[in-house]
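As you look at this complex, bear in mind that one protein chain is not there, while each of the others sits in place.
Here is subunit A:
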Amino acid sequence: MKKRLICAAMVVTALTFGGSAMADSARDYISIVGSSTVYPFATVVAEQLGKTTDYKTPKIESTGSGGGFKLFCAGVGVQHPDITNASRRMKSSECKMCGENGVKDIVEVKVGYDGIVIGNSNKVEPMKLTRRDLFLALAKQVPNPDGSDSLVDNPYKTWKDVNPQLPAIKIEVLGPPPTSGTRDAFVELAMEAGAKNFGFIKDMKKADKKKYKAVCHTIREDGAYIEAGENDNLIVQKLDANPDAFGIFGFSFLDQNTDKIQGSFVDGVQPTFEGIADGSYPVSRPLFFYVKKAHADVIPGMKAYLQEFSSEKAWGEDGYLSEKGMIPMPTDERAKFSGDIKAMKTLSCDDL
């Protein structure tokens, strides 16, 4: 009896190992990886596809933009993902890595925009910030306050120190860690742009690009900027509890929590749907996904997924993605990218 039990266990083991080898040969669902910012939108489209067609619902992993490209570029074949989402454009180094692994034909699709919000509890007045203020308040090294062209460790303790028009509240900003795409976009769109207000930093770009990047992109580490993890819900809860604190998060979280938090003005514009859509709100970034052309005809449902994503009822002005907080592209851009999808126009690494 005992022997038979052991035999049975061995058979099960053998079967599971044997089964795995066979499972590899085909895949009847789309596999998507990539940015956690695009994840909430891609999942809605995937769910629609699964419910309205006979195709299986695509599987979507949230790996971050960089992690997504790594998996996507690993090769062609069913064990590799078909699509990767990204909250920034593909880098030419990533495109080259793809090419080396045989992933030659990639279709680039821009899906819409996302705003990055600097928000606080709506129990207090909204702040009117500029990108210059954000750079001075959050950078590790800032121009010497005495006006000379040198950098000192950030001495500012309150917002009033940064800009006399701002209230005398301690600088306390909760934001994402360096692994996050939101953080990448924030330092680039807000801090780097703010740093360009200082002539000598701007000149540095030509002379010493590495140092320029380090100055613009390094956030202070003395406790004024608190890394709150990737969970934006947590940031929202902390802001609600502490009205003096500010948080950096994606627009969809502001959109869902208007009863608790508000977005600060940046360069005179508040982060609203309209403000981001027409480009007047400065801290916004495009969202992309990249498709492996070689998989388009092999994996069932790929064409249907692309069609669903690029349909007006999804990414259009009143589409269901806009209800989830994605900012749609202008009409002509939408037409361009849906044309690219139809023609499966591939990307050249030299364009990046």
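Methods note: a contact is a pair of C-beta atoms (placed from the backbone, for glycine too) under 8 Å apart; a residue touches a chain by one contact, two chains touch by 3 or more; residues count from 1.
Criterion: contacts and distances are computed from a predicted model.
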| item | value |
| --- | --- |
| Name per UniProt, for the chain absent here [options: "Beta-lysine 5,6-aminomutase beta subunit", "Cytochrome c oxidase subunit 1", "sulfate adenylyltransferase" or "Phosphate transport system permease protein PstA"] | "Phosphate transport system permease protein PstA" |
| Selected residue (touches chain absent from view) among A:39, A:113, A:281 or A:337 | A:39 |
| Residue among A:184, A:232, A:267 or A:308 that touches the chain left out of view | A:232 |
| Contact partner of the left-out chain, one of A:65, A:87, A:252 or A:338 | A:252 |
| Positions on subunit A where the hidden chain makes contact | 2, 6, 9-10, 12-13, 16, 19-20, 23-24, 27, 29, 31, 36, 39-40, 43-44, 46-47, 50-52, 56-57, 59-62, 79, 122, 230-233, 250, 252-253, 255-259, 318, 320, 323-325 |
